[in-house]
Every structure is written in C-alpha cells, then in structure tokens.
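With one protein chain withheld, the remaining protein chains of the complex are depicted in position.
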C-alpha cells in the first residue's frame, strides 16, 4: 500500500478532490476476460450515492461512472476486461464551493484541515479537498470490479449500531437490509433509528455508528503470514475509510473478556459433500493465523459522528487565532450509513487481491485434505 | 506490505520458525549514522522474553540478538548504521519438538494448523512453525532499530484489561508499568490480576487482554492520504500480530455511541513556545484524516485468549477424522502480556516509516503555521 | 514497479488504449507547493506529438493534457501541487479503427499481437490497444511533473544514430537539437538523415535508432544499493519504452573492450567553489555503485525499426493459419525520433523518485566532504 494505492496484485489507485472536476481510480492487475459493464459498477454506487433520503447529505451527485480503459467489446460479444488497467471516472457536478469560503482559514475540529496544512503547508479547503468522503465513491466503483474477480464470494454489509442503539441480533433479517434507508437488518431498530436520527438531524448534531461486513464463500487458504495476513489487510482497508476509528474481526474487542474455552471454535468432520471441516462457532471471524478458514469472514468497524455540526466549537485559524466554528453546508448526520457500501467495497478489494496472491503462490485450488 | 515484509521506506522483513535453527529479520532503508549497539535492541527483547515470571511460558530462550550487517565501527568511535540493510539474528535454543509430535496430524482449535494446511498443503507443525508468536521477537528487535530513527518519540505500552478486568484509569501510574509482571499501570489491578491469572493458569485455561500503546512526541504531519493513512498503517501493523482481533485508535469502538459534540476535539491557540495548536481533548487518538495532529498517538488492540488449553476440545485430523485435542506443552496463559512490547515495536516501525515517507515528500520540517 | 506503475515514492500509473476514449495517468507522491500549470506539461507533449513533420505518423492528435486533481489555486496565486495524487488526462481524437479491422485476426510480426493473446486470451487490437506507443504520451506528461520536482536538474535527449548512420560527436551542438525534426545535435548528420529517412519512408520500410539522454545537475548521492541502483532504475525505465531493445550507461557495451586503465575516471580535488571532487572523464556515465557521482548522468537506448512496414511478412492468424501481413495505416518510419522526449521523461521520473528516496533515508543535503 502506498499513499493513494491499495492492494498488491489487484491494485486500486484513486485520485480527485471533493470540488475538483472529477474523481477517479485506476484498477490494475484485474484478470482478463471478465464480462463488465458500467452498470455492474453503477449498481454499487447507487447504494452509496448521496441525497437519496433525508438521512444523508442533500448534495446531488449523479455519480455516473465511466470506464475509460481496460475493457473491450468485440462485435456481438459482451464487453470484457482485457487485463490492462481499468480507469474509472466520475465527474463532480454539484459542488457549491461558496459554502466553504468561510472555513478557508479555519480548522474545523474533527476534520483534517489542520493536519493537511501541517503536512503540506497548504490545502484544498473546498469541501475538504482530498480528505472528503467523496473519495469513497471510487472505492465503491473499484469494489464493483473486485466483486467480478471473486464471483463465488458474497459480500454483505449492514449497520448494526447507530449512536448508542445496537440492533437485536435475534431479529436479523437479511431481506430487511434493503428495505430501510439505514442498511439495518433489524426492522424494529430501523424504525427506532429513523426517529432517533431525525432528532439528531434537526438539532444539527450527528452520531456515530458500527458497520458489519460479512463475506461468505471465501474458501480456506486466502491470506498469508505474517504481514500479509488477511485480517491485517482488512484492518488497513477499513481503517483507511474516512471517520473509521476501530476495526474488529470476529468477536473483536470482546475476545479480551473470553477464556480459551469460550473463544475456541471447535471442529467436526466435513459434512457430506463439503471439502473442509465444519466449525461449530465462528469467534475467529473466519480467519486463523491470517488465513481464511472457509467460514464467513466477519469484520466490523466504528464510524465516528460527522464532525460537521451546528453547535459552535472552539477552534483556531491557520495563523493560530482562536475562533468559534459552526459548520453549515450539506452533511450526513450519520456518515456510518453510507459507509456500509464503502466497507463492502473495501472487503471486496482485499479479497480479490488475496485470491490473486494466493493463486500466484500456490496455483489455484486448495489442497486440503492432505493426502498421507 | 508484502507477505513477510512490513513498511514502505523503512522496511522490515522477518523469517524463521519456532523450531528452526534461528529467527531473524532484515531492516532496510534505515538512515545512516545512527549509533547502534546490540544492547539497544536487546533491552526491548528482554521485555518480551519468555520465562521471566510464572505468568508466561516456561520455554527458556535467551533471545540474544546478533547484528549481522548494516553497521560499522571505526576505531574509537561508536558503532553506527551505514544505510545498508541491517540483518538481525536470534538463535533458537530451547526447542522441544517432541512436545508437538502428537499434534502433527491434529488441527488445534484457534491455531493456524488447518489454515496452513489448507493454503500450502503442508505445514511445519513444530511449535506452530511460522505461525508461532516467536516471530514477534524479531518485530521487537526491528522496533528497537525503528526507535533510533525517531528519537524524539516516546512509545509506551501497557496492559489495560486482562480477561474481563479493566484497569481504573484514575489510578494510571506510568512508573507502575515496570513494577509488575503485567505491564499494568494500575497497582490495584495488577494485584488482582495476579490472583486471577494464577487461577487461570492452574486450571490450564487462558484469558484475553487489551493492550494500549501511546506514542508521544509525534509532530503534526506524519501519515498520508488516503491508503497510507497513519491509522491504516497502525491497524495493519497491530492486526498482523498473533492473536490480535481488534484495533482501536483514540476512542475506538466507543465513537459509535458519541454525538458530534461529544467527539469533537476542540482547539485553542498554541501555548507559549509551542509550534502548533493546543487540543483540549484527544478523542481522535492523535490522528485526523490519517495524519498526525501532534497529540499523543493512542492505539489499543485486543488479544484473544491463548488457544492452547488443557480442556479437551473437539477437532479433526488432517484427513478429517474427528478427535479431541488437549494441548500440553509450555504456553502463556495470557499472551496479551508479552504482546505489550510487540505492540510498542509495531508502532515504532510504523512511525519510523511514516517519518521517512513524510521527509521524502515534504522535506523535513512541518511548515505550520501557514504564512499568509 | 508493478504492472502499470513506475516508481517507488514518486509513482506514475498510466492507463488507456490507442483507440479508447482517453489515455491518462496518476502521479502520486509529488511534493506539495510546486507551481504547476497544464502548459508546463503541454510543452513536453508538443515535442512528442505526432503529425508535426513528414517523418512521423500522420495521425493528428492534439494531445491536450488536462489536470484533474492534485492541484489548487488560491485567489491571485499560482496554481500549485497539493501533495495529493495528480491525475492527467488526454482524450483520443483521431482514432481510425477501421484501419485495423483486417489485422484483428492476424499476428503482425514484431508487434505484441500474439503475446497479448497468449497472455490474456484476447486483445484490444484497435491500434495496438494497450501496447500502442500512444501510452508514452502519458510518460511525457508525468515526466513534466517530475521535472518540477528536481528543478536543478537539466535533462536533454538527442538522437545520436539513425539506422546505421551515427552522428559525429565532434560536431555536437546542443542548439542544433531543436532545429531539425530529428532531435539531432549534428547538423551534417541531420541533413543526411532527412534524405535517408525519405527513402525509408517512401519505400514503406522503417529503421532503428539510438537515443542518448543526459541529465546534468544531479548531485552526488542519488540512487541506492543494491537493487535500487540508479542505473538499474534507469535500465528498467528505458527498457519499458516501446521498441527499446538495449540500454547503456556511460560507455555502455564498449566497456567490454576496455582495460581498467582505459575505463578509470580519475579524480582531482574540487575546483574552487565546488562541493565535490572533479572527475577527469565520465566513462561511468555519472553513476558508481548505483549512486550518482555528481557528473552528468548519461544513458543511451536502442530503438528497433517500426514493425509496421509495407513489405509482406509471413505470419499466422489467431487460430494458427499461415498468412502474409502487410501493414497499412499511419506509422512512424523511425519511432526512435519520438522516443527522444519519452526517454527524457523516463529519466526525469527516475530522478524525481531517486531524489525523494534519497531525502527519505538521509535528509536533504549531501554530507560530503566527510569531517574527520
């Protein structure tokens, strides 16, 4: 991973600022021959697109993705990847740079204003510039390509906590996730969240959230010791998303409180037709020693509350003068919501990369069980 | 980060298995001219070395580190780094491979036995082979080199929770950390933990833990958008440590429950003599937008309970036969303890790399405050 | 270097095909605060642009470069780099894909047609797709950014041999390079080449060439042992250019015939005002042990004759049927000419990267002479 590139063999490089002419990315190392249309990527961008409910920013960006390279369509055949780098572009449409004029010289608490200035000596303050969560649109687009690389894997994200309000896992219903504006799998919680978030939104406040992403269909063997561990890659991928402050695999922080007996995922012989052992539990979140077990890979991450709030906060200017900052403009009261498709995309990118790296070192198939 | 290499400009590559002849690492990209003696590295290895109390494994490894390259001593001067790769070697001494004979064909729950076989088709089962936490000794040694690269930074780890028992932060005493065998900053908790862990140990069980590492003296500006974020690097670094299942920055998972007002780190003008603004709180853990703020960088990670326990667990063999596994041998009842110096080392490596990358892109000094 | 990325700290990723909608690149790791306008890049693209004389392809591409990201202009100030990735885009305008219809199924000798099919199982055959030299336009654009990173360095390329006709170095005149359509420093040779190349062109044939690039102003100390050697990076950079089959540093292949006495670059004390020793000759081409000496860095590369010629050549189709191929379409009779600005650009990119890597490891200035 370099500054603006993620991945090793399947590599995503993003570029673009919130209020520049466009954002985009280059996906390199993609296998050739995969059928791909812009619509395959657009469907994921639609999940992340702003302005779809009263609970997300009212900035209106169509977020239409164009494929500039790396694909080819012969007469009468589907368009496919060629193995060359795939460049994706999304034009910025609804920039309102005037909204940000007054924070040109002010460091908004919780934003990267001060740190960009401290690092670079200047910053593109329009909409947060490079630090804007708009960059995550390209993660979602690139994640759409990544999904094509691992077609046997299903990646599904959900919001499992909004502010202090967690879902009741006994009510988990996958179908519910698409029925509410929160990607919430618990219909009761979804209803409560709507009321809660309306209060937050109307008061100009914001709240944090927890997102959970599960990938099923990952075969045993992906990932690698010791710095290329699958969970280390996931941690890096998710922590690199704007506003994320924690990443958990499997039982996550809760493992600290467990005993070895409680944490053990016991195993039984493969069930009929299966190629690998059955695990009786999944405290490990599908990863042992940095390598996938064949169980669902489960990751969670905490998203901090949006830093842009109406309450005046104590801050300083670029020259160190004390001021109060009260952030207007269009913002998500809970950025965790739109982080759901972003988290899915990052997991997809990690898994596509892990698959290709695994194939590089070992050839394709998993050799288990061991012949003796 | 590649399979067995961590870092970008300051790069650490480790090698070695638990029961091979030696473990070692190569540290590449180190600046020249830094005074270095083996003792500078040994002091950190001593903190991690097994067999120092009844609370860690009784395997007796002197863990004496040898510097094989990358250093030079002219007559009458201190030995210094030359800018060439620094190879470090620790010989394995106290292997008892016979202890592991019976698990040759068995997949211990919670260990990487099955996943290594699933990935590679074979595994070095002696002491866990490459998946053994013995590899972390080289992280600690390399971390010792990294500390020399960022001499203005102080990195301090502590155990803040053992099993379900967290410290009382009101009793935090840095000096206490070195007075007990747990790196515990709370003397009351340390006493309670001794009793608790004796119970765990005598019953052949194990428990999890939470480690917190704080780096003070990090100037604003280290780290980089968007995939080279300082927190993303930390997340990858810590999650790659054996048995770690979660990583938090600053308030971590708790941010989900906060409002924007609660989470805001307000700022005031620099105090006299200071070069950068004063933050009134540090919910962010010293990182905003992936770049250091100048506040202490605070990271926490959860370590799962040792998987090797005396209680028989249901498992399978390499050929899929159901068996019970009861792990004998020498193990830590709480691997979180020895993870403290490992966590410190990983943070040191991340920071040394971030410093050099920052220097590459921007030249040395932080340009803040901005002239207008 | 990965598939479509060049460089380590200063990194260039290119994308795009000859007949796709656009070609482009992302330049990552650029220092912030460098004044930059599209015109700074366009001036180099103009040198490479096709259709400027009868000696290059008649494809008419304006090659107008747009900067999509990574720059910022505050009111009344020059536009500068921000440290964020700089995306550059050039739209393709004059594609005539019908010209290539007949070679859809044919493998042109000397082209990458067969190898792309062999690797990927398909290829974008329109104008050579990704293997087209059109990709080099983005190298030139990125090289324009790189030049801004090393402002003290002057990089100058020249054609020193066309077909079997080498220049007479006694007639070398830097000013002449811009006066003829060949970047030829020898006016007598330039005149002879015009006649020679007209013959080649009219007969539908093609010829090879040798390009020499010299970088002056490179301080001692750039480059690094042992796989990051400055000459190894240059070799990789130049050999990656289309049609290049050899790279030389300094005396190049001729060193094989020299004795140690003949090859020695003797040294004398620094001249007044100079910071480093004077070398009496430069057989080494400005690099010793992979590190710059402070002398001009001199590299040469051989470009093969354009493979597209009118003479029918024996070939096969995608399904192995024997055919004759006679390449029509618009082509350069001597691609070596337009390789001159490409070679300059690659050297610029290598040097910008070497400078930043050197600064990372050692801080800024060269420490020589050594205090004792």
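Just so it is clear, A, B and C label the chains in written order, and each chain counts residues from 1 on its own.
Just so we're on the same page, a contact is a pair of C-beta atoms (placed from the backbone, for glycine too) under 8 Å apart; a residue touches a chain by one contact, two chains touch by 3 or more.
Please read all numbers here as calculations on a predicted model, not as lab measurements.
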{"item": "Residue touching the undisplayed chain, where the options are C:37, C:91 or C:265", "value": "C:265"}
{"item": "Residue of B:83, B:185, B:208 or B:320 touching the missing chain in the full complex", "value": "B:83"}
{"item": "Which residue of C:18, C:161 or C:214 touches the chain not shown here", "value": "C:161"}
{"item": "Given C:43, C:245 or C:328, the one touching the chain that is not displayed", "value": "C:245"}
{"item": "Where the missing chain touches subunit B, by residue", "value": "2-5, 11, 13-17, 20-24, 26, 28-29, 32-33, 66, 68-70, 72, 74, 80, 82-87, 119-124, 129-130"}
{"item": "Residue ranges of subunit A at the interface with the undisplayed chain", "value": "9, 29-32, 83-84, 224-225, 356-357, 359-364"}
{"item": "Contact footprint on subunit C, counting only the chain that is left out", "value": "1-6, 8, 14, 105, 107, 109-112, 114-122, 130-131, 135, 161-164, 200, 205-210, 219-229, 231-240, 242, 244-270, 276-277, 280, 283-285, 287-294, 302-309, 311, 313-316, 318-322, 336, 357-358, 362, 366-370, 372"}
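Heads up, the rule we're going with is that only the chains that are shown with their structure count from here on.
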{"item": "Greatest separation from subunit C - chain, by CA centre", "value": "B"}
{"item": "Where subunit B and subunit C are represented by their mean Cα positions, the distance between them in whole Å", "value": "44"}
{"item": "Between subunit A and subunit B, centroid-to-centroid distance (C-alpha), Å", "value": "26"}
{"item": "Numbers and ranges of subunit C residues touching at least 2 other chains", "value": "29, 32, 83-84"}
